[in-house]
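For this depiction, one protein chain was excluded, whereas all remaining protein chains were kept in their positions.
Chain lettering (A and B) follows the sequence in which the chains are written, and residue indices restart at 1 in each chain.
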Amino acid sequence: MKKINKTQLKQLVEAALFVADKPLSRQQLRETVLSEFTVSERALSEVLKALVLDYQPRGIQLVEVASGYRFQSLDSLSPWLSLLWQETAPRYSRAMLETLALIAYRQPITRGEIEQVRGVAVSSNIIKTLTERDWIKVVGHKEVPGRPALYATTRGFLDYFSLTSLSELPSADAFAQMAEETDQAATASIQKEAPSELTDRANEINEAKSVTLND
Amino acid sequence: MKKINKTQLKQLVEAALFVADKPLSRQQLRETVLSEFTVSERALSEVLKALVLDYQPRGIQLVEVASGYRFQSLDSLSPWLSLLWQETAPRYSRAMLETLALIAYRQPITRGEIEQVRGVAVSSNIIKTLTERDWIKVVGHKEVPGRPALYATTRGFLDYFSLTSLSELPSADAFAQMAEETDQAATASIQKEAPSELTDRANEINEAKSVTLND
Partner (left out) sequence: MSETDSATEPSAVTAGSNEPVQQPLPLAFINGEAVIEKPQDLYIPPDALEVILESFEGPLDLLLYLIRKQKFDITTLPIADVTRQYMEYVEVMRELRLELAAEYLLMAAILAEIKSRLLLPRRSDDDDDEEDPRAELIRRLKEYELVKQAAEDLDSQPRLERDIFTVHVDTTESVAPVRVEPDVSLQELVLAFSQAMKRAEAFEHHTIEREALSTRERMSMILSMVSAAQYTPLESLFTPEEGKAGVIVTFLAILELVKESLLLCVQAGPYARIHVKLGSHEEDQQDSA
């Protein structure tokens, strides 16, 4: 393992973050450009911090997102930078955004559960588009009849929205609170919507639920 | 046409050069990101010059190429930056491993002799790959029509397998035992071979060999 001085380390990390096509984590930096060098965790942190500061007054910024560090343009410059491309940024329908929001806040969640909350069917197209964009993925199957797929968001989703973790999502707190309340009533509400055959069972559950709610 | 101060102009030009997929000429900058602003030719030149200077000590540089300005990584960092693009070669085929094994155990050996044992042609690609990896080399030519090359293993081969000499290669006796172990580990490649049969064959080979050596 070779030694590397601070100036060289900074240049190398900087260049790597610039030429990589995607965000690079510390781990990835160590496994690639830094693999030949002895670099302490502290030295790497210091260099990254220095780079973040260096670019603060500039037109681009070094930011940390879910899958690592990346350089990106200053948010406020977007009206003019957009002029570099002919096509405008894609817009997403309310249906898609609500579905994505539910998956983000309630993951893992089934399609049925999304439909339950939204009160309307979720089109296969929405699920397909979100999957193709690499924003959501199937993380398992719920152990109920039909074993429906459980969806969760990906790192790509967080990267796209410039987030490092799900806890940074806006209104995350309100959701957490609601989720607590909903958890108790969730089973009951699914049954209640069901056709008449399930009415008996739904009533039973409703009774059980009212006990819970009155606690 | 709006006015733009020097700091903003610099940020905008910098960000534009960074986010564009290709080099941008002054003309292109004026037609896109600067289209709303009144910018003198001199002001633009100054900003570009300042940016070139700003990045001189950094890991990436602003350079002017035929079609405009672009950022590119520092040439001296290339050996490490190359590590960002690692192509993992596919695992070696059975043909490749057998060829290597025959060269290791039967060296010096011609391609024809390998083919004789394996019963199939040895592709030039296999020889090329093993040579490029510095595991085998030509050590001479056999005095038969066509004077085929004689292959032997290299020091690099010994180093890779942590051997000090070829005599440390596991002997025939080890085959049966190894086959047995592998059978237990259910490795597909050797599964069909019954350990007892293998031992018999190994013994036969040993007998045949002693005859050869004694003539």
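Here are some notes:
By our rule, contacts are C-beta pairs under 8 Å (C-beta built on N, C-alpha and C of every residue); 3 or more make two chains touch, one makes a residue touch a chain.
Given the structure is predicted, the values throughout are model-derived calculations rather than measurements.
Only one of A:Lys49, A:Arg118 or A:His141 touches the chain withheld from this view, namely A:Arg118.
Across the entire complex, the residue among B:Asn5, B:Ser40, B:Gln56 or B:Gln86 in touch with the chain not shown is B:Gln86.
Residues of chain A in touch with the missing chain: 15, 18-19, 60, 70-73, 75, 78, 81-82, 89-90, 92, 94-95, 97-98, 100-102, 104-105, 117-121, 159-163, 169-171, 174-175, 178, 181-182, 185, 188-189, 192-193, 195-196, 206-207, 209-210, 213-214. Residues 15, 18-21, 60, 70-75, 78, 81-83, 85-92, 94, 97-98, 100-102, 104-108, 116-119, 133, 137, 139-143, 147, 150, 152-153, 160-161, 163, 165-167, 169-172, 174-175, 178-179, 182, 189-190, 193, 198, 201-202, 204-206, 208-213 of chain B touch the missing chain (whole complex, contact as defined above).
The criterion applied here is as follows: only the chains that are shown with their structure count from here on.
Inter-chain spacing, taken between the CA centroids of chain A and chain B, is 35 Å. The residues of chain A lying in touch with chain B in their complex are 10-16, 18-20, 32-36, 58-60, 71, 73-74, 77, 80-81, 83-84.
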